[in-house]
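Step one of this worksheet: look at the structure below.
With one protein chain held back, the other chains of the complex are shown just where they sit.
What follows is subunit A.
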Amino acid sequence: MADLLKKLGSLPVVVGCLFITTLYVSVCNLAFPEGSALHVSTYTVTLFGKYLCYALLALAVDLVWGYCGILSLGHGAFFALGGYAMGMYLMRQIGDRGVYGNPELPDFMVFLNWDALPWYWAGSDSFIWMMIMVVAAPGLLAYIFGSMAFRSRVSGVYLSIMTQAVTYAFMLAFFRNEMGFGGNNGLTDFKDILGFSLQSNTTRIALFAATATFLAIGFAICHFIVNSKMGRVVTAIRDSENRVRFIGYKPENYKVWIFVVSAMLAGIAGALYVPQVGIINPGEFSPLNSIEMVVWVAIGGRGSLYGAIIGAIVVSYAKTRFTAIMPEAWLYALGGLFVLVTLLLPKGIAGFFPTIAARFNQKKLAEVKS
């Protein structure tokens, strides 16, 4: 029993917290009328749903950076690709309710005088197909990029710069109208998902619950990976790639694998994000976004899975608060936070608790001794 608990680690706590939050939010939103002290507004539900998407994304970044030492500054690309796949499905759900009333083509295509869907939109009205694309598109990009970069043994800062360049290139490409993804405006004006109105409270709650569920599943997957022997190989690669190679592993295969898994998780986060915020545009590819994700993980605690979740939620919440009070100061605040955490808490928020516990124990020990 104790063995099993040790193996599960922080998993039950994280899943429990997510479950309680979901239960609390849904009951307080649906059962209590507006104006009641216990009511949680739909705006808040959506806001927290967004934070949970970020948390899943942070988990993905932590998996490659915290455990494998690959500092990816391009995870925004995977997130956005997953988001675009979901956005394409949602666009097709609008049907003839668009401004131009075309049952087949989304409004922006009608506006561009296109008369048929481009080939890569094929199957976009099928939910299942697009959900496959949510993981397949980021996964494929990660596989191609990873195979080329890791097999040529590109690492460290060069790799980071390349990932940054990839996401920037995607941003420029998606800005073009001819790409067929809505250009500058992206995909928006969504109406339904699976036939349920995106405006209704119950759909919002269901989306929140789905996000919490996927976060829990994502956490469980990452937990399983990092605690397996495979996870120890990955940690070993972070510490000494050459040693790993000379005891017979192929580090590049491991890196590609973990990078692909991480990209897929990021894609799922993007797909959950889009119906909640109601829009996906090329801005999601912006390099700054990808850097922000790394900051979440650094602040939450690199190499700690629950730390990544805490980091994403804390920083995003702070961002919401800060940008409401003094929008122009946010970037300075974020930068300041990053510097402070790096200086004072090198292991992030998650590293803070064990340190405190250790100090407390030492004090106790000293008292007992004296």
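Note that a residue touches a chain if its C-beta (ideal position, glycine included) is under 8 Å from a C-beta of that chain, and two chains touch if they have at least 3 such contacts; residues count from 1.
Everything that follows uses one rule, which is that contacts and distances are computed from a predicted model.
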| item | value |
| --- | --- |
| Hidden subunit of the complex - UniProt protein name among "Transport permease protein", "ABC transporter ATP-binding protein", "Cytochrome c oxidase accessory protein CcoG" or "Spore germination protein" | "ABC transporter ATP-binding protein" |
| Residue, one of A:39, A:191, A:245 or A:319, that touches the chain absent here | A:245 |
| Candidates A:17, A:179, A:236 or A:345 - the one touching the absent chain | A:236 |
| Full-complex contact with the absent chain, from A:184, A:197, A:228 or A:320 | A:228 |
| Residues belonging to subunit A that touch the chain removed from view | 139, 143, 147, 225, 228-230, 232-233, 235-236, 238-240, 242-250, 253-254, 256-257, 260 |
